[in-house]
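Part of the complex only, each chain left as placed.
We call the chains A, B and C, going by the order they appear; numbering starts again at 1 in every chain.
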Amino acid sequence: MPRPVLLFTGSWADQRLEELAAQAAEWGYQGLDLCCWGDHFEVQRALTEEEYAPAKLDLLRRLELEAPVLSSHRVSQAVCDPIDERHRALLPDYVWGDGAPAGVQQRATEEMIATVRAAHKLGVNVLAGFTGSPIWSYVLGYPSPSKAVVEEGLREFVHRWTPILEVCQECGIRYAFEVHPGQIAFDLYSAERVLDALNEREEFGFTLDPAHLHWQGIDPVEFIRRFPDRIYHVHVKDVAITLNGRSGLLGSYLPYDDPRRGWHPRAPGRGGLDWEGIIRALNAAGYSGALAVEWQDPGMDRLQGAEEACKFVKRLDFEPPPRAEEQAFR
Amino acid sequence: MPRPVLLFTGSWADQRLEELAAQAAEWGYQGLDLCCWGDHFEVQRALTEEEYAPAKLDLLRRLELEAPVLSSHRVSQAVCDPIDERHRALLPDYVWGDGAPAGVQQRATEEMIATVRAAHKLGVNVLAGFTGSPIWSYVLGYPSPSKAVVEEGLREFVHRWTPILEVCQECGIRYAFEVHPGQIAFDLYSAERVLDALNEREEFGFTLDPAHLHWQGIDPVEFIRRFPDRIYHVHVKDVAITLNGRSGLLGSYLPYDDPRRGWHPRAPGRGGLDWEGIIRALNAAGYSGALAVEWQDPGMDRLQGAEEACKFVKRLDFEPPPRAEEQAFR
Amino acid sequence: MPRPVLLFTGSWADQRLEELAAQAAEWGYQGLDLCCWGDHFEVQRALTEEEYAPAKLDLLRRLELEAPVLSSHRVSQAVCDPIDERHRALLPDYVWGDGAPAGVQQRATEEMIATVRAAHKLGVNVLAGFTGSPIWSYVLGYPSPSKAVVEEGLREFVHRWTPILEVCQECGIRYAFEVHPGQIAFDLYSAERVLDALNEREEFGFTLDPAHLHWQGIDPVEFIRRFPDRIYHVHVKDVAITLNGRSGLLGSYLPYDDPRRGWHPRAPGRGGLDWEGIIRALNAAGYSGALAVEWQDPGMDRLQGAEEACKFVKRLDFEPPPRAEEQAFR
């Protein structure tokens, strides 16, 4: 297995890290993609308590687990999103404050800068997360946004994220933005546009979430081929498209476990993704980062599933030939 | 041809009605689905000038055109949408006012009530339009809305639309809400839910827009079968799905004529819709209303296209057997 | 148009032939495929009244209609079917008699012999029809029939049909058996077997009913290629497969116009058949017989449909090159 198989801890924040890490090691994982909520990784403590980050690393090291990636999806969402009540549950109290949008965005930005510094302290070089988006709500609605509105949205995104990316550059940290509905980019062409808006600055690349591309009709293989140098992190989770004439891809506001939806998140290998093609494309792109299982399958017990998922990813991953092999025959 | 073929005038509001109507008659249309913008149908004038509505009818009658449907998509959008700059271009100045959201919503509601009364004056019994939606922006984004947030959104919708529907009931007018992205319902199950929220009150039914169902993966035939008594109006326009691995169904904020999109509106018969199945389902549902061509094809000259579309719809439509035919053989 | 386009009158037996023929001529048909029920063609009268057949021909000739095919599906069904109440409605009283199965089968055989002779009097050389089957009910049921049971069924078929085919041979008439569910053959391999059981006697060939092959998953083009010399007649009607996860191909005993069925007969050109491929295969097979529209579409008015169908078939049919054309270029 050429790449470390991680468990992304974001779906397990109800458990204490100590327990979760022990389980993950037992299931066979080689490391954790730590989330910045629950007790998994607390940014302010990491910055203010000298022993915090080393203690985390020590805990993991005893279990022979790596921690090459830190994830901050919740706070990053608030940086350039129009803030509303839904964000309260995502944010620490000190970021939410009185909930007045401008202040929340400002404090979220500061917290992200702190997160970059904390990541640096932890010794990771990839920070994964979202962006939020001032224009997401216009994506399919009515009236369609004018060209100017889209451009203004991108400008705002650049304006709000540049200070964070500056600190990334300073600390040698790459920000692995997860291309995802609800964000400034969610498909191949919006991802192109975002890179362009940032003048392709190197600190900013992508977390590949193939499941959310697949149900949109996009082939993750084409995405990897388009951005071979910008895949900074990979989430492994699957998706099943379950169209039957009545269900729809927009999901009818139904929760993930409702069979009337048109697509469903699934444990790795139990949906419709072409993992063979994805791994080959990652090999061709020279991706050498981690493969992090994001557990999200409302129809399967997560304890059974997380262990299976780890085995699945290990079986899936394979080595390309050491160099362009001379084709001896045919 | 059992059903009148109309031209929906919303895409032609840059032309004066007088000219457009003459053209439509020449192209073979049997009537118009008049929009409430441009000079096609001005609500306030219709209510205040005794001769306004009769003059419109007279104009059409001279061309042997019917006017069985009135359309008010622009103002209706503002009734329960979160208001922003995009709405300014949709609304008459007297509705936009100072643009403060609460006031705009209030004035939009009043304008819709006026529109119902004006429709009554015009003698139509179907008013078509949108709803806007307080929860559209949450449809695919992050974080997913909780059950409570969705329910609250529906309650707000009911609260804001009930006064308008009361006047519909009073005037004998059916509101044909177009199930469409950006609205309170956009697919089969959200449409179920909206009917339920309104206690299935009879004034409220649907404008079938099969194109926007199709690209979501929903079969318009199943939609018709699910709501046979609630199809109050039908828009005829087509859609082509053009996925190639890179394009996506969410459209990347690209305009309709950009080939990188994953779906494209098309002239009737030039996309992927199963019109045969749709007409048979409308026949089975006993739908006897109009079929209104909504012109929306950024790749085709609209003058050439509108005439072709009229012919297409006439060729498409056919009579079911007069009664349950005794099957004479086999 | 190289081949005559006929209207098969079986679905119109509630109308008097005189009226129907006049309509058919007006719709553009070039002839009729006359059924032996209603007043369209009465076998016993044709045999006993010298003027009967000539009068029919005269009626058609005045309308410039041909009558190259006679059809006897109803009586032929009773020749080797297990007789039950359903057959009563199919048979003339003098064939049904007291309904005791052995007698009914015997009288049906005699009536078929009479039909061959009557066809000869009428001057046609193709008689179309069914066979019935002693083993149809075992086709998918439980327990599966043993090899011996199937062979015994075929022997019975041969035994019962040989006397009729003898008279066909005597009169120069080809029997165009319609491969169809409920009959001794219903698909490609059962058709092979039936020809084999009859030692491929020349009087016995097939009416191609592409619709009933299609929903079974069989390509009519392959059927034509397999039996190029045995296509003696062609029925033109279409079929739509409407599977949606709940509907099934066996049809749930639902009538043809129930949308819950998995397939539906349709007017020609309005279903899923590859007519282009069928016509090319007929051309390649050298088929020069008629193309007879069998009207069977429970969702469409038959008066509108029959005219459209005639135009469809004329447009569909085309000439192959006069001889193996020298390919001048590429």
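FYI, contacts are C-beta pairs under 8 Å (C-beta built on N, C-alpha and C of every residue); 3 or more make two chains touch, one makes a residue touch a chain.
For clarity, every value in this text was computed on a predicted model and none was experimentally measured.
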Quiz item: So we've got 3 copies placed here, but how many does the whole thing have in this file?
Solution: 6
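Keep this in mind: only the chains that are shown with their structure count from here on.
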Quiz item: Can the chain contact pattern be summarised as a line, a ring, a star, a complete graph, or none of these (other)?
Solution: complete
Quiz item: With chain centres defined as C-alpha means, what is the inter-centre distance between subunit A and subunit B in Å?
Solution: 39
Quiz item: Between subunit B and subunit C, what is the separation of their C-alpha centroids in Å?
Solution: 47
Quiz prompt | Rounded Å distance, subunit A centre to subunit C centre (Cα mean) | solution = 63
Quiz prompt | Where subunit C touches two or more other chains at once, by residue number | solution = 244
Exercise. Flag every residue of subunit A that touches subunit B in the complex, lowest number first.
Key: 73, 77, 82, 85-87, 89-90, 130, 135-147, 149-150, 180-183, 186-190, 193, 213, 216-219, 221-223, 226, 241, 243, 245-255, 260, 262
Self-check item: subunit C residues touching subunit A - in the complex, by the definition given at the top
Solution: 244-245
Practice problem: Using the touch definition up top, name the residues of subunit B that touch subunit C in the complex. | Solution: 219, 222, 225, 276-277, 280-281, 283-284, 318-322, 324-330
